[in-house]
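Provided herewith is a single structure, encoded as structure tokens, for subsequent inquiry.
Shown here: the complex without one of its protein chains, the others still in place.
Right, chain A next:
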Amino acid sequence: MATGGRRPEHGGPPELFYDKTEARKYLRNSRMIDIQTKMAERALELLCLPDDKPCYLLDIGCGTGLSGDYLTDEGHFWVGIDISPAMLDAALDREAQGDLLLGDMGQGIPFKPGSFDGCISISAVQWLCNANKKSDIPAKRLYCFFTSLYSVLVRGARAVLQLYPENSEQKFSPQLELITTQAIKAGFTGGVVVDYPNSAKAKKFYLCLFSGPSTFLPKGLNEVKDEEVARQSTFMNKRVPYRTARSGVVRNSGAMRKSREWVLEKKERRRRQGKEVRPDTQYTGRKRKPYF
């Protein structure tokens, strides 16, 4: 994990850095656990998976399974890849629910096309930027990683990769440029979402990649007090009356409470839960007379 000082990637390859001692930190250090879990939460949020649908996800650089545990808690099934045997051993001790693979992401993701509904990665991808063997060419490894990632995702699926790019404090980070260039070459669209850009400690970078047609990039979080504004914005063409917007009656999905869309959404949700629901007709959610 990169802090203000020396970056761990400069000291050698990840399989050596993430040894038993480092792995133990992920098991014991509550602050580390907290940060990793929060980032997993944000990454899953940015993934924009459909509500209440259990998905098959990929966790790149899953490590001890901290992020994976969050995915399990949210009802998803996941496969994790990591290059460090020590970290994977710790994941086994923690009884991580996902399937674990020992592998190098720079060699490609060994799955058939269209396997996963989404992919997250917490604090891992920046390791691809440093060549640890004479034969390593970072750009090639990044390209190999991104092309195989593109292939194993279902069409239209997203990949959200949280990373610590070098020189991120400066205006231009060549490392981030290198990474995004290779991702674009592989066919992805998307961009970087930056949370808390003004805080040196809290600043986090999420590379959001889309494998389908371009969509809106979510807004980064800010220290703004009314966090509802800074969260994911849904785009509607309708104007919401100021009074109703202030009273918080507009939901995340864009449907105003008690409106016809809200009624239809709720009925659909109940159908998915397997409950008996009346069919939708022209009368569904229509305005009734006041004395109804």
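Definition applied: a residue touches a chain if its C-beta (ideal position, glycine included) is under 8 Å from a C-beta of that chain, and two chains touch if they have at least 3 such contacts; residues count from 1.
The working rule: contacts and distances are computed from a predicted model.
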{"item": "Record-based protein name (UniProt) of the chain missing from this complex, from \"glutathione transferase\", \"Multifunctional methyltransferase subunit TRM112-like protein\", \"Two pore potassium channel protein sup-9\" or \"TTL family tubulin polyglutamylase complex subunit L1\"", "value": "\"Multifunctional methyltransferase subunit TRM112-like protein\""}
{"item": "Chain not shown: contacting residue from A:Ala23, A:Leu47, A:Ile60 or A:Leu88", "value": "A:Leu88"}
{"item": "Residue, one of A:Ile109, A:Cys129, A:Ala157 or A:Cys208, that touches the chain absent here", "value": "A:Ile109"}
{"item": "Sites on chain A contacted by the missing partner chain, in the whole complex", "value": "53-54, 56, 75, 77, 79, 81, 83, 88, 92, 97, 99-104, 106-112, 114-115, 133, 135, 137, 140-141, 143-144, 148"}
